[in-house]
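The complex is shown incomplete by one protein chain, all other protein chains being positioned as in the whole.
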Amino acid sequence: MSFYLLIKGLLNRKVVTALLLLQLAMTLALLLNSILLAQQTHQQLNQPTGLDLDNIVLVQLKPTTASLRVYPALEELLNRQLAAVSALPDVVAAAYSNQSAILQGGNNGNVYLDGEEGRSNQPSVPMYFVSKDFFRVLDSKLLQGELPQQSVSLDNPVPPDVVITQSLARQLFADKPAIGQQLNRGRLAAVISDFYGQRSGTNVMFNSIQVAPPFGVDWGYSILLRTTPGRADVVRQRLDQTLRAVEPNIEIFHIRSLAEQHQRLYRNEYGLAMLLAILSALMLLVTMVSSYSSTYFHALKRQQEIGIKRALGASKNTIFIELLSENWLCTAVGALLGVMLALLLNQALAQVISIPALSGYLPLITIAVLLLCVTVATWYPAAIATRVSPATATKAL
Amino acid sequence: MEQFIYYLKVSLKGIKRAPLPYALTIFILSVGLGVFFANATFYYQLNSDPLPDKSDKLFFPMINLVPYQCTTDCRTPRVLSYSNVQKLSQSDIPSQAAAMYSADGYLRVNAGQPPLPVSIRITQRDFFTMFEVPLLHGSIWPDNSARHEVILTRASAEKLFGRTDVVGETLLLDDRNVTVSAVLDSWQMLPRLYDANNRNHLTDADDIYLPLETGYDMNYLSNSQSSTFDDTDYRQLSTQGRTGALHQLQYWVQLDTPAQQQAYRQFMHNLVMDEKAAGRHPSEPNNQLVAMQDIVSYFGGDSSDIKAFALVTLLFLLVCLFNASHLSLNRYLSNQYEFSLRRALGASRSQLQLQMLADVLLMAGFTIAGALLTGYAGIKLMNQLLPANRLFSDWDLPLLLGLLAIAVVCSYLVTLYPSLRASFGTLNQQLKE
Partner (left out) sequence: MIRLSNLSKIFRTELIETHALREVNLQVNEGEFAALTGPSGSGKSTLLNILGTLESFDSGDYQLDGQSVTGLSDAALSKLRNEKIGFIFQSFNLIKDFSIYDNIELPLRYRGFNASARKQRIEQALELVGLHARRDYLPGQLSGGQQQRVAIARAIAGQPRILLADEPTGNLDSLMARQVMELLEKINQQGCTILMVTHDPDQARRAGRHIQIIDGQLHDSTLYEPLAAHSA
């Protein structure tokens, strides 16, 4: 088996070889970028949310009659609904909130230290107006201060106390004492552990919470429940009926676990990664077909040549390895081109979507996968080719 | 004709001789084209112009007229306040103009009925002429003043009453009485460019229409974006909402000529300068007059996933084309002896080319069938995986014709090079081999 002759053989079939190389390169480029995207999506889906996603259930709902959307009828409705769902078996804690956690966007606004708006302002921080068990539902850890125990109206002369998450506290106060400081929304009462708020915010872990009835429910509101571990599905099934029994004039938009909510939030990314993965699989299939057919035709056309080589002392193994090596060589050269192409494609894709840059061991793995596929596809026709009878192949026409 | 049928027969015989390579060629071409078709469909529909003769005349004016001095983010807000719109509508340069937003509400015929959740477009009279909305019954509001009158879409009329001619009927909209003043004919504007903020242009049109003034009177907040830049109370929309910096309105004007467009720009400039002089415009002026064609990209709502996928599917199509031509080259090379023999027997080049044409047509036929099938499956799959673009998955005639043309061209390319090689190679050499 000789490298020199291999290359020579390939050069003799310039067009076919060039096509094969191009195709291999493109396949590799696409494969690499799909893997990158899939990896990124996977990371996004697995980034910490600070929430026990599986055991928190979210109900999004809205009263359908206008009279139920104004105080005091609204507050009374909220409390009746809370009481009913809290009484359900397997519900550990329940709270209402003007909006859920883990959203794309929602109710948000500026948060800054009173009198220091220019220096300390944090834009688009989600604002939650919740009942007092909200923190128990999320299982937040109290890091500083004390959680408010009373619901205070937002229209109160002294606005309700504010609870913020750790990341936001660090951003606003660095290491200085935070409790008791005056924020634009009210006095800071407590700092709790981080949780995933809104994806469109500057930092998904920035959140500010006040224990107060929401201003209004024109956009609907959320009831959040913590269930005993593993019982979320059971609780979910009873929620619709329970809530309608409390008040029939409501529309329930959806009932989901936060895990589901999280998945939906990244559905587009997931979809794109999935599509690219399917496309990559198709590309590998196409590459395999092409390796298969090029070996098949090559062997068919070169029966005489293979016969001669056998007569000159090439064993079946030699012929087999020769055929495989030819494809390996092609794949290797194609892969090198492919890595370059992948870099270009990566840059092109980065213009339209967020995709991490190409790096490290990934190309190696991808090349290995490609080689494996090519080998599998070449195996059968190459094995057939070695069965050429040298006596027949060398016979005069 | 009879001659051509003969050529077709010859082609078929060639296929029968080596069915596997042929099947693989078709398979690869079909997959490549199918994937391309699926994506091209979305790309085409998403970028189609819903108002081809008007889209360059419709503009969204945006001004940075807010009560704070911007420090970091000095972009003009994507929505306007009620008072912004009032100031902008003072000009009579536009031939049409309508402010609008959308809200959620519940509709029923009487208190005993279960409520029907509806999306309400709260807008002004010119909306319907500006976006060429067809009218089925009744008449559009005669002016922009408040009135408890709604306009129903055909679908919501049928859902509520089971019929379309319901002008004059009364309804309960969030427990308030309204009268039906008109019913629209079926209408869909895709993409819905007048509502491009938050990528709403990808969604269905609203169910009912309510006058803007009435919407404010009834305290409807936008279900897409409401922002306050002062301490306006959201709950006091009808009073504070009309004067304060509560931004939730989109505003479209029709400017028919470049001169009008220039004049309107000048009007906006003067307006902002006056406001500045009056101390009501603390930030730097940053006026925008965005044409309807550019609004999606202005709002950053381009479907980047489809774009990314477009790039990739194009590459895939190329790969498949390479691959298929490789395969068919091999196929032709293994038939080359016969080809040469035929030429030795006196077939002229043009006769051979006719034979090629038969090959191309046959391949195009198979490929189109395969590609349409794959494309259809691809669209279904993409609807599953990227449901946001669901409304943009239909094939229309020009699209279909374009796709078919591409399929024929691809089949031609895949057949051309190999058959050229087979027919123009030196006759002598091939027979000797």
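Worth pointing out:
Per-chain residue numbering starts at 1, and chain names A and B are given in the order in which the chains are listed.
Heads up, the rule we're going with is that contacts are C-beta pairs under 8 Å (C-beta built on N, C-alpha and C of every residue); 3 or more make two chains touch, one makes a residue touch a chain.
Computed from a prediction, not measured in an experiment: that's the story for all the values here.
Only one of the listed residues, A:R236, A:H262 or A:K309, touches the absent chain: A:K309. Where subunit A meets the chain that is not shown, the touching residues are 2, 5, 8-9, 12, 304-305, 307-318, 389-391, 394-397.
Keep in mind that, in the parts below, only the chains that are shown with their structure count from here on.
One finds 26 Å separating the Cα centroids of subunit A and subunit B. Residues of subunit A that touch subunit B in their complex: 15-16, 19-20, 22-23, 26-27, 29-30, 33, 62, 64-67, 105, 118, 123, 215-216, 218-219, 249, 251, 267-268, 270-272, 274-276, 278-279, 282-283, 285-287, 289-290, 293-294, 297, 300-301, 345, 348-349, 352-353.
Residues 21, 24, 27-28, 31-32, 35, 71, 73, 103-104, 106, 115, 117, 174-176, 198, 220-221, 223, 234-235, 302, 304-305, 307-309, 311-313, 315-316, 318-320, 322-323, 325-327, 329-330, 333-334, 381-382, 384-388 of subunit B touch subunit A in their complex.
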